[in-house]
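Left out: one protein chain. Kept in place: all the others.
Labels run A and B following the written order; every chain starts at residue 1.
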């Protein structure tokens, strides 16, 4: 595949703050999601960290590259700190305004992780073009899926939350840009991230749900 | 271990059609299995694809070889197309006669994937003789297990469906052939596949269940 020489958006020095914000948001929403089930301190931290880095871990296993957090421990450190803070200050993070903020940042995280994951697969020439799309989705939702399975919650895939679709559309925009206009790679990354997050923000703001004809009926 | 020079049965050019049929059947039964739970379009496709390629993915991770579908995207393409088709034409695939047909093709898929997975581990010299047997079982049932876990369904391991046993017996036949008569490798592969599928077909046709003494009793 065509290789863009620029670095992916979410790894730029100028964007490292955003990547960390996304990691933190994943950890915070990860802990909040299991809080109602009475988990202990240790399990809460583990589930928060898994929510934050689980998707990228599965992606890197499939890509057969070193796990991203083993090369830069900041991801784990921020995930652990955010999980501890969420556990300790549960009532603060569970406040409607903080919770809403976290849901939006979580959406931004999903957008950035998804686009970043798809781009990583693209750079490695992995199974173009389906591979990068799959890796984007796995990076964005994999951690949440593992957390929900371990916590015994209904997973995202079985809820009517519109969560993965914005990531899919954002990744498609980026991958089409890389395919047909590789010199605009950085713009494609940015556009994909903005579109994925905007769609998710719209879904959150208006509490949109999927239409009925979009779900299976009892046959 | 002794290495047979022929290619595995399920990768022969003449058998590629059967491998694709198996992939399609896994995807179709994968989507049908979760249909009653009201999943949306996107989740249905994901669960169908996971059912179709999940087992081989876990096998390749453990064998530390490139994931099979990243080398030949036809597997993913057929799985996606079959999943979409099943979602759209749910009432068609849910018809008794179509569903029965799919259950048999799914059994053929489990047989072929199981034997193919065991043979791949054998060719790589992986942990003979237990390794190939384990990899065969993982290839055959791994995708269904992951799908069920993500969908919140009781997994195969906890049902009284006789599903994995035919694969185990078929793999044993093949592995014994490779061990004691390696020059008959191709025949061993064929025999293993035929036996695994035949046993499964018998189980399906007569709705056989495991005897009570074969399951745990409350102690």
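In this section, a residue touches a chain if its C-beta (ideal position, glycine included) is under 8 Å from a C-beta of that chain, and two chains touch if they have at least 3 such contacts.
Because the structure is predicted, anything quoted here is derived from the model rather than measured.
Undergrad: For a quick check of understanding: of B:94, B:165 or B:201, which residue touches the chain that isn't displayed?
TA: Of the listed residues, the one touching the omitted chain is B:165.
Undergrad: Looking beyond the chains shown, say which of A:19, A:46, A:141 or A:195 touches the absent one.
TA: A:46
Undergrad: Write the list of chain B residues that the hidden chain touches.
TA: Touching the missing chain: residues 61-62, 64, 126-127, 130-131, 134, 137, 145, 149, 154-155, 157-158, 160, 164-165, 168, 210, 214-219.
Undergrad: Touching the missing chain, which residues of chain A?
TA: Interface with the chain not displayed, on the chain A side: 34-44, 46-47, 57, 61, 64, 66-67, 69-71, 73, 76-77, 80, 87, 90-91, 94, 149-152.
We adopt the following convention: only the chains that are shown with their structure count from here on.
Undergrad: Using CA atom averages as chain centres, what separation in Å is found between chain A and chain B?
TA: Comparing mean C-alpha positions, chain B is 30 Å from chain A.
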